[in-house]
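What you see is part of a larger complex, with each chain still in position.
For reference, chains read A and B in written order, and residue numbers begin at 1 within each chain.
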Amino acid sequence: MIDVVVLFFLLGVFARLVKSDLRLPEALYETLSIYLLLAIGLKGGIELSKQPMLALLPQMLACMALGFAIPLVLTPVLRLLGLSRVDAAAMAAHYGSVSVVTFAVASAYLAAQGVSAEPHAALWVAIMEAPGIVAGILLARLGARGADGQAQRVNWGELAHDVFFGKSVLLLAGGLVIGAVMGEAGTAPIAPVFMAPFKGVLALFLLELGLVAGGRLGELRRYGLRIVVFALVTPPVLALGGALTGLALGLSTGGMAILATLAASASYIAAPTAMRMAVPEANAALSITAALGITFPFNIVLGVPLYLQMARWLNPGA
Amino acid sequence: MDKHARTLLVIIAEAALEKRLVADSQRLGAQGYTVHDVRGGSRLSVRESLWEADRSIEMKVIASPEVADAIARHVMGSYAPHYGLTLYFADVDVIRPEKF
């Protein structure tokens, strides 16, 4: 059965396709995304407070490697599809990074299915935001020498700053730390805001993302079938990589499904912002159309259930 | 009331450029700036300000013609090739010439 939050996404897409005047105020968009990042971080942090950090190190390194590897694989594929080097690398960076909302939908789906996952999964999200972006920028920049050398240089210091202290990593990590420091009891007074309403807020945010994604559908024609195919075929392939990584790490079935989802998901907050700064000559609309217009809906509607199946096949004993 | 001629430079651009545009114009001699959020479009694209990557800003700088030109030249060279961006100049009069 489809999750109720997904219907809100479809309502948003529908509203856009019929050219409704429905618009969520931008301040609401920002508020909801701040809320979701904090809440996810807090939830993960509370769980972190219950276990030894050191045991998580292998997972953390594997997440980092996974995120970094994805653009290395995807960029050549995208070049074969006819994209320029920078466009290919920039698009690949979006898939190397992760979508926090896709993660939230997957967590909700698992909960509804009664499948439990590693409760500190939010930590993986925070860790996987950056490496794919870094890899994408490296791929766009390395070996690049153009007429105007200036535009080709990357200010890595500024970029690292913008990613690590950027809104999404900062709020996720901030939530993680607060949750870990205060634990379940210490965060109880704020639970009525950050826990119970989570799924309802997610529904509202998906309504908004549906409006945005619906608006990108019109752009599809511009970029042709190859982009559509890429954005539909890539997620399950990446998910397989994520699930296998999870298997190697000895994760639970639920954890494998989450890691598969993270690998399959494409960033639409941190990555577009970073690419605009570091690789401005890349076609931003192209990446966002693929990530938010196709891959995101695919993942939340079909992908997440599929990745849970995948995890179950790979991990039949559990 | 004495009035003094100055140039108003208006830059409409992707919101991602705000921090840089402010820093660049100060470096090039502007003594102040004013910014607000806008939405808009051109034959190239529509930017509705629905969400982050879709936001645009309008920045105003009042300065001497030379400073305005220097900022415009820098902006055209550095950002216009890769960013959605429009700029224009207008003649304005100010009262406290030392401020601009």
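Going forward, contacts are C-beta pairs under 8 Å (C-beta built on N, C-alpha and C of every residue); 3 or more make two chains touch, one makes a residue touch a chain.
What you see is a predicted model; the values in this text were computed from it and never measured.
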Written as a formula, what is the chain make-up of the whole complex?
A x3, B x3
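Everything that follows uses one rule, which is that only the chains that are shown with their structure count from here on.
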Per the centroid of Cα atoms for each chain, what is the distance between subunit A and subunit B, given in Å?
34
Within their complex, subunit A touches subunit B through residues 23-24, 26, 29-30, 150-151, 208, 211-212, 215, 268-269, 272-273, 276-277, 280-281, 284-285, 288
Contacting residues of subunit B [partner subunit A, same complex]
14, 16, 37, 45, 48-55, 78-79, 81-83
